[in-house]
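Some chains omitted; the rest stay in position.
We just call them A and B in the order they show up, numbering each chain from 1.
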């Protein structure tokens, strides 16, 4: 089951260069993206209404897109405006168009009813070229249902184990203590202190031998993850136990990620990581990003293996622990969205474990 | 669903050299082909009746074929004539035999009731070694249902778009004007003029700066395509609007093709292209054939993508256009054949779009 009425990340905006038609699949729907003459991004159903050839194999003609099988031409609103050798164009000759928003550095598609698309509802994110930050970006393709990736991001307990040599090094606190959670519109805010952390490498120069680390992220459907991690002098957590301190941090790491469901067993994971511009130079950003990518490879290996185990015995019940609070609350939210706006997915349905 | 009572092309006759057993699959049925001592081609079910080992992994012994798993031996008529260590051979010990005809340069198999096989019903085709022509041949394997390839061949509108840089270069007429169609036994004849065509390269030397091109092909179930394309002086179409002119053409291209269904999502496409011997030398034939193969690669990319789009949403209705007349008439004919002679296919059934 898919939630159609939502903004989904189709890609980094710099993926969609002009002069080419780009094929993407989101919640089992094929989409062709191209830019009109003035650079505006258009997203149409990637399937000609005539014989179902992909429009992404077609040709951009001015603002329009022509299917290069039998030559039907479509306007940016999805209407067929030319059928070779035929004067009359039936009204049914059209393809779906998807509302597009370019916001931050992502291209967002509204996969449901266009009339319901609210540009204000696009979740906030950082732009890669924001001068206040220095960021690097990438993406990974998963052979797994997107909710397994969401689960991973909503329970950072796994940093102490899955990432014991990368992002969670010397940080047993991720597993030992539970964060605070606050409800957001279609999501959750997750916040915590990691006290008395001993930074390594160049981080030690920035944040000292012992730091209190404030971690806060917003997680919004379908998988937007916007995280800020501030390093403060040890003792700061004592003074500001439940909130980000008012003073500027010694080091301020930022992460933004987005999970996009492609099909029941395929997902794309977009990520950018970095810090304030004054905190990091390009070479250190390279190192921070390299460690981050190693960690994301660790997640991918675990989550794809987890998916295989689920598929081997789809009816088995998971045993919940205290650390599941985030995934559990978010899955309940997804259930509510599906109840009002669900559309069947391809492939097996029964992904959601009964215990959540 | 498959039509069993039909002649299907198993391959070019020169594929089936003596001394080896050749495995082919047609309409989901595995077939083993071999030559007897006097060179006669035999086609048996490629599945020993005992434990289902393929007879194509067996050994030719004189005119017979021995399964090389447990040694059962079969006569050319499919009867088991030897079971090692056993005197009595049950009557049920036999494999199916398929009537074979070698005609033109193709090997044809009758996949239905042998008693109904009529060698007269093998459709006409050219022999590759016919001295009147100079031809080159090949084949392509498709991951697609054979009817999608048939659709392609029955609507040459696509030449102006899919092949705008190859076979349909500078020929918008394929898309802009509709051909005449005449019924054939189990097929269609499709005819048209392409007026005022401007030939390129060596064709210009043969056919002049401006030619009227007569194109006529016969298309017969399951996918036989026999095409003649004659180049005439401009103005000829005016004088002979509805028929091939009586005078010899300046250049006469010939194409023969055959589509063979393997399974619900696999098909083999056989093709030969060339011209009258006096029209072309071997080097120019090489060039003509190279362009033709490039064009067939264009078709394959489109049709396999089309198949994926169909499978993503099998119940979606296609929107018909005027150019669908050929595919529509042929699909109706296939429906009639299936209604009297249908046999279930493997894989998904619902290929045929509701609108055709």
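Just so we're on the same page, a contact is a pair of C-beta atoms (placed from the backbone, for glycine too) under 8 Å apart; a residue touches a chain by one contact, two chains touch by 3 or more.
Values in this document were obtained by computation on a predicted structure and should not be read as measured data.
**Student:** What is the total copy count for the complex if 2 chains are drawn?
**Tutor:** Full complex, one repeated sequence, 3 copies overall.
Rule of thumb we're sticking to: only the chains that are shown with their structure count from here on.
**Student:** Centre to centre, by mean C-alpha position, how many angstrom separate chain A and chain B?
**Tutor:** 47
**Student:** What part of chain A is in contact with chain B in the complex they form?
**Tutor:** Chain A residues touching chain B: 28, 30, 46-47, 49-54, 57, 66-72, 83-86, 90, 92-93, 346.
**Student:** Would you mind writing out the residues of chain B in touch with chain A in their complex?
**Tutor:** Answer in residue numbers: 151, 155, 157-158, 160-162, 164, 172, 175-178, 301-302, 305-306, 309-310, 312-313, 316, 318-323, 353.
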